[in-house]
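Submitted below is the structure of interest, expressed as structure tokens.
For this view, one protein chain was removed and the others were kept in their places.
Our next item is chain A:
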């Protein structure tokens, strides 16, 4: 926790971290190996570090709560912050590959917890590569929602394998989502939107949500408005393409 008043990275007025000190390139290569600790298995993750109020480290057999929402590629944390107050009893986590950006989100959450006592205790962030390590963090059927907001389009054909939504990765996302769990995707790049929709449509373990269900889901409304990226697209009056699917049991 940065108490140092002279620290320029935290704004004096809001107590929140200043984005300009945490800027990073928008694109990372998710296929390259990086230097960050990876848990051997979900049981090796110490959730008391992420959600201290929910987990007493004295070993009390309290609620065995588990993370249920994951924001894959959470960026600067806009969606998580909105979801946190919308679902205050649900534990949620953001996964981000870029070091500085993860640091920003971490600072932001800590600052919000201080200025809003009792709130934002259910949200955290972890620096990791979701294309490789999702099964290391989540058990089978653990998640109820997964979010993929404005992922890197990786335009070139040869880079398509770096895309975070792919037939192969959908197998893993289907594994960590419970039956009935929902996957939310949105992009402002039409070609990527078509790609993601087609991957989900062709995967035997996902089916599209009906219009009525989309209307009724509060999380869907956040897709366009909650993130910096989404707000930028709205400012520029761009179009967005979303695909929201439910994880189903495969037909026998």
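To be clear about the criterion, contacts are C-beta pairs under 8 Å (C-beta built on N, C-alpha and C of every residue); 3 or more make two chains touch, one makes a residue touch a chain; residues count from 1.
Here is the rule we use: contacts and distances are computed from a predicted model.
Only one chain is not pictured, and the protein name UniProt records for it, out of "Translation initiation factor eIF2B subunit beta", "Globin domain-containing protein", "WD repeat-containing protein 4 homolog" or "Signal peptidase subunit 3", is "WD repeat-containing protein 4 homolog". Which of A:108, A:145, A:162 or A:203 touches the hidden chain is settled by the complete complex: it is A:203. Although one chain is hidden here, its contacts on chain A can still be listed: residues 33-42, 132-133, 135-136, 140, 157-158, 161, 167, 170-172, 174-175, 203-205, 250, 252.
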